[in-house]
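Let me give you the structure first, and then I'll get to my questions.
Missing here is one protein chain; the remaining ones are kept as they sit in the complex.
== chain A ==
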């Protein structure tokens, strides 16, 4: 079964806390215009660290 983190774009405020709490490089890409993060799903190992640090619960593993 393949797991990855998903971003709820309505809840995300672009605070970038997930970017500095992810042990994998280049998973989160910050979009400065929309103030959102995007996920590169092929690089995510689904450890779930970002979901515990997100202040808005915008991230989930599925």
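By definition in this document, contacts are C-beta pairs under 8 Å (C-beta built on N, C-alpha and C of every residue); 3 or more make two chains touch, one makes a residue touch a chain; residues count from 1.
Note that contacts and distances are computed from a predicted model.
The chain not displayed here is annotated in its UniProt record as "Pyruvate ferredoxin oxidoreductase beta subunit", chosen from "Response regulator transcription factor", "Pyruvate ferredoxin oxidoreductase beta subunit", "Galactose/methyl galactoside import ATP-binding protein MglA" or "Branched-chain amino acid ABC transporter permease".
Of the residues in chain A, those that touch the hidden partner chain are 16, 19-26, 28-30, 32, 37, 43, 45-49, 51-53.
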